[in-house]
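Every protein chain of the complex appears in place save one, which is left out.
As written, the chains take the letters A and B, and residue 1 is the first residue of each chain.
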Amino acid sequence: MRYLKPSSVEEAADLLESSQGMILAGGTDLCVYMAEGVVDPEALIDIGDLDAMRGIQAAKSDHGDVIRIGACTTIAEIATSEALPTCLRQGAQAVGSPQIRNLGTIGGNVCNASPCGDTLAPLLTLDARFVLRSSGGTRTVESGDFFTGPKQTVLGPGEILEFIEIPAASCARASAFRMIGNRKGQAISQVNAAVSLTIADGRMSDIRVAVGSVAPIPLRLTKLEGVLDGQPIDDVSLAAIREPVLEGIRPIDDVRSTATYRQEVTVSLVFDAWAECVGRASGEGECR
Amino acid sequence: MAVIGKQTRKVDGLELITGQAKFTGDYRFPGMVYGAVKRAGVPAGRLTGVDAEAARAIQGVVDVLTAADIPGPNLIGVLPPFDQPLLAANEIRYAGESVALVIAETAEEARRAADAVSVSIEPYEPILTMDQALAPDARKIHETGNVTLSKKLIKGEIEPAFETADVIVEGTFETSFQEHAYLEPETVCAVPGRRFTLYASCQSPFHIRGHVAANLNAPASSVKVIQASTGGSFGGKDDVATEIGSLACIAAQRLNRPVMIAHERKESIIGSNLRHAARIRIKTGAMSDGKIVARQIHVLLDGGAYASESPFVTMKTLIHAAGPYRIENVAVESTSVYTNKTYCGAFRGFGVPQVTFASESQIDELAEKLGIDRLEIRRINGLRAGDPNATGQVYDQSVGLLETIEEIAKQPAGSEQTTDDRYVYGTGYASVAQGISNGAEGVDVTGASVQMSQDGSVLVGIGLTELGQGSRTVYALIAAEVLGVDVDSVSVRLVDTDAVHDSGPTVASRSTTVGGMAVHKAATEVRTSLVSMAALMFKTDQENIELRDGFAILKMDDSARIPIREVATAAYWTGFPVMNLAFSKAPDANFDDETHQGNVYIAYNYGTHRMDVRVDRRTGEVDVLNHFAAHDVGRVINPLGLEGQVEGASLMGFGLAHMERIRYADGIIQNANFADYAVPSIKDRIPTTTIAVEDPNPTGPFGAKGAGEPPVAAAAAVFANAIADAVGVRFTRLPITREDILDAVRGRDDG
Partner (left out) sequence: MMIRFHCNGKPVQVDVEPNARVIDLLREDLGLTGTKEGCGRGECGACTILLDGKPVNACLLLVGKIVDREIVTIEGIAGEDGSLHPIQEAFLDTGAVQCGFCTPGMVLSAKALLDENGTPAVEAVEEALSGNLCRCTGYGKIVEGVLEASRRLTEGQDRGGG
């Protein structure tokens, strides 16, 4: 197995195209797959040290003002960045353990595309866009279009996730994340949920709700969003959101939980995340 | 007491805290090669062929062994029937069964080559439940059938007693398989030579020595087992250590090279014993004043593919199922059965957690039915000194159950409860008794040596193992107390089968009690020499001498003192023996084999727990707000060690009760890793407060009784009772997961 350390993302894309290699970012998922014998790549292309792919900063994109997150920014940096919306920080904080968060990257969490990835639902509610690099150039994919199945994405064979862009408008909304796992520490989500919204004059708008581990891919709950849009916050209750939440999800029984439990808990987590948003929303947004 | 009862640092802590301690996997020898086994991968079938051609072609592979390559009988087991092969020869009885051993230059090459071994198995329809195993026309997993052992306990006559009872409660309770999950996976390293040296992460080195020698077809004296630092065991490093220890020695003999076999985590779960799953039918009859008049209990234990310690666990459940109560009429039947799953054996608590959950759940049901306070019903029925227990054994002292109940009764009430209807609160109680020593499971002998050097330092040797539980510290404290020296001047040697005496297995909470007695006895002999010498030096009688603070002191004149080291030097040159090898033999168990009436254990540890919980009605999440664990330990030797045992065992019981479940699908374990098998993390810890009751035990050193196991059972049972109190629903299966709790909450709300 060759170990390649490109000095730029362009070189990484060229190496990926010209080899049978795999991209190595933090390695917290890939090393497990290699140890399990699930993958045995001909080469590892280590992009973890590429400064251009690290960090969180304000930028201008074709779509306007954004917060740009380098794909190799560690989960720990995401979890502690004051520049990022609450739900994304909370989601990052829920990933694995401190050790995993210090190595793992947000790009890795996204590209691994596990339905239970804790940054995915937050990114969906923030209308994040993923900038993909290949030797032919870049293209931008909406987070809602990126995931196609468990551990499957639209990433082409020679493509690398270079940046994650969060529209400034998303940062102006209040947001929150909740998860539940099979234990309290170092848990894999049985269900996770993120909510992002704006409140003006006691009414909600710009609502995004996304959930993980309850379908083959992280899902937006558009039905629920429609039900809540424009409503006064006082009208929201557990009972009121129950049907629209359940209609949107397709949980299964597996080694980590049961479909029934996931259904019930999704309702609760969405409600709690919503309640936290409302508790904090003052129209000023969250990015500092 | 000079040192007994004082908070003492672990005497072997320094090397552990610095990372210098050598665990088996830390040894390196020139020319060392690594072994990995190929496992069957199917739960049942006939092995028709092993093709290792592809494996042998892999770079680094030096040897592949199958059953035909075992010089000896190719059998292991903790006790008769020895029914487990090192490598399967014909029958495949569980999916984790070892079929071939691959030896290679590196561990990774061995692992890869083991995967490349191809096995041909004609599969049978696997027997995956106890009901399937016990069906009249069931395929026999072993020639002897599918029942490993079935025994009865009969005290009094239950039928007339049930007829007179004012109330009767009946129920069936179930528990799941539990994994030991010690942090260090099983590891051995065999070094060949004129004699074999086996370094092992293990619990009972002499037991391993016997099996290794038998399977090598060599005398026991040709094998030396050294217990390396061992990263936890909890009952789990017996059978499996004999299995891989024997395999490593056989390979080392063939190759004349050192061989290391280290299990991966997955193998540690699927290829070594688990705690028995159990189904317990229990019926209790009582009078309206709360007095229990009869109990009838049927225990079924799923022992998996091999006997391992199933016979002993069967006996333990038989004797403990009726609980720590004075009941005149008891009938218990305990049966362990074979199934095509990972074999089950010893695991801290040894069957007592399973039956205690059933028994204590039903005690609460009885209290509710009778309208009697839950602690009061335990008070009414709890064993006192002089009461015959379920086997009719009477202790005239060290029966501290009632004191543990009173200690629990006087703990402060739980913290303030919110009025938020999202949460419900509950409090549970549970009592336990757990026999100390091998008892019904066999003869109980321990040998220990104590020697004092001329400089006054002390070396203790014993064949019982330190596994993290702090037994070395206990032995050091006992020797220091007897010899009047500082605990820091006592060393406890590693267990090396060449250098210490066979002390039996490190099991059954017997280290402190039985092992401690042997150390006490040996130290007392050395003390006699020192006192004799000091008397000569002071020109006085022996009764005027005491040993204290590192001096021989004249009792009538505290200033007249001679340093122990000078006494030791003089004793040596005078010819007084300053070394002694002593044996401690617990009184033999003596009971009727048909009824199990008689004297079984040298003592029992008694305990009562209280747990306060808060349950989230929306998610089933549980917060343990308080946990009080009171145990009659006879005498506290080291409070720090005792608390560590009670806290650790309690969290293990909590895991059994709430979080941990081995999940099978078609005979294959689905969650053989730490992501999906949920061992409690630090965020899941429970706030255990240890309360020691000291009712001295005449059969233990300074009155001490073991305490390592009993909290597991009590903590599991108290959790179930606390959750039942909070939710208002009786749970009959462990673990009681968040899913179960939420189901119950919703069922109750809907109803």
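Going forward, a contact is a pair of C-beta atoms (placed from the backbone, for glycine too) under 8 Å apart; a residue touches a chain by one contact, two chains touch by 3 or more.
Because the structure is predicted, anything quoted here is derived from the model rather than measured.
A.B. asks: Which residue, A:57, A:97 or A:148, contacts the hidden chain when the whole complex is considered?
C.D. replies: In the full complex, the listed residue that touches the missing chain is A:97.
A.B. asks: For the chain left out of this view, which of B:94, B:173, B:196 or B:234 touches it?
C.D. replies: Counting the whole complex, the residue in contact with the absent chain is B:234.
A.B. asks: Which candidate, A:1, A:39, A:59 or A:200, sits in contact with the chain we can't see?
C.D. replies: A:1
A.B. asks: Who touches the missing chain here, B:156, B:388, B:644 or B:696?
C.D. replies: B:644
A.B. asks: Tell me which stretches of chain A touch the chain missing from the display.
C.D. replies: Here the touching residues of chain A are 1, 3, 5, 24, 27-28, 31-32, 35, 44, 46, 48-49, 76, 96-100, 102-103, 185-186.
A.B. asks: Applying the definition given at the start, please give the residues of chain B touching the unseen chain.
C.D. replies: Residue positions of chain B that touch the missing chain: 9-10, 13-23, 25-26, 28, 180-185, 229-232, 234, 264-265, 467-470, 640-641, 643-644, 647-652, 673-675, 679-683, 685-688.
By our rule, only the chains that are shown with their structure count from here on.
A.B. asks: Distance-wise, how many Å sit between the C-alpha centres of chain A and chain B, to the nearest whole number?
C.D. replies: Going by mean C-alpha positions, chain A sits 44 Å from chain B.
A.B. asks: Which of the residues in chain B come into contact with chain A in the complex?
C.D. replies: Per the stated touch rule, the residues are 115, 618-621, 659, 663, 670-671, 675-676, 678-684, 738-739, 742-743, 746.
A.B. asks: Where on chain A is chain B touching in the complex?
C.D. replies: Per the stated touch rule, the residues are 37, 180, 182-188, 238, 255-258, 260-261, 264-265, 267-269.
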